[in-house]
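The complex appears here without one of its protein chains, the remainder shown in place.
Let's look at subunit A:
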Amino acid sequence: MANSIMASSKPLISLSSSTQPTRVNLPKSIKLPQIPKPISSSLSSKALSFSSATVKSLALIAALAPPSMAEAMEKAQLFDFNLTLPIIVVEFLFLMFALDKVYYSPLGNFMDKRDGEIKEKLASVKDTSAEVKELDEQAAAVMRAARAEIAAALNKMKKETQVEVEEQLAVGRKKVEAELQEALASLEKQKEETIKALDSQIAALSEDIVKKVLPS
């Protein structure tokens, strides 16, 4: 058949006028490139008496299709309600319950449980943060106590050293004062001695002066 189509430049005319071939290769409905060609043949053979465009196209489709196809085409409808509808309803309800059993309920429950666990864990983590705060405060208190202790020890040591330093200072001062007194006393003594010596010399000197001045 492919050969015959190849050989003819108008394959469709030969097709529509030949005996009914197999279904697969036949145009069944809107096959775009093939529609215009067989109009003349179908019109001349079958639909001469009709004139309106719609009738022409109907006749065209009828002429293109084999008798069994033509019957089917008459039945072919877009809005063809039948038992399919309730069957789909039943199938849908079945799918809904099956998916609920297999998917929504188990996975949903699992996810909710996991959510709860995660929330619990988060809450417990918040609790430990309070604990951490407490420990922190304890550490701060320990630090404060240690600091106070150190300060006290430092103060004590400072006081002790100050006392010691003052003692030594006092001792040193006393010693210095004593030495000063001693030195002052010896100075006085020397002064008196010198004055005494000067007194005795003064008597001798005045005698000499008197002797020299007064001619004897």
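Keep in mind that, in the parts below, a contact is a pair of C-beta atoms (placed from the backbone, for glycine too) under 8 Å apart; a residue touches a chain by one contact, two chains touch by 3 or more; residues count from 1.
As a convention for this text, contacts and distances are computed from a predicted model.
**Q** Which of the following is the UniProt-recorded protein name of the chain this complex doesn't show: "2Fe-2S ferredoxin-type domain-containing protein", "SMCR8-C9orf72 complex subunit", "ATP synthase subunit a, chloroplastic" or "Large ribosomal subunit protein mL38"?
**A** The record names the chain that does not appear here as "ATP synthase subunit a, chloroplastic".
**Q** Pick from A:95, A:132 or A:202: which residue touches the chain that isn't shown?
**A** Residue touching the absent chain, from the options given: A:95.
**Q** Spell out the interface residues on subunit A facing the chain that's missing from view.
**A** So the residues of subunit A touching the missing chain come out as 2, 5-6, 8-9, 11, 23-25, 27-33, 72-73, 75-89, 91-100, 102-104, 106-108, 110-111, 114.
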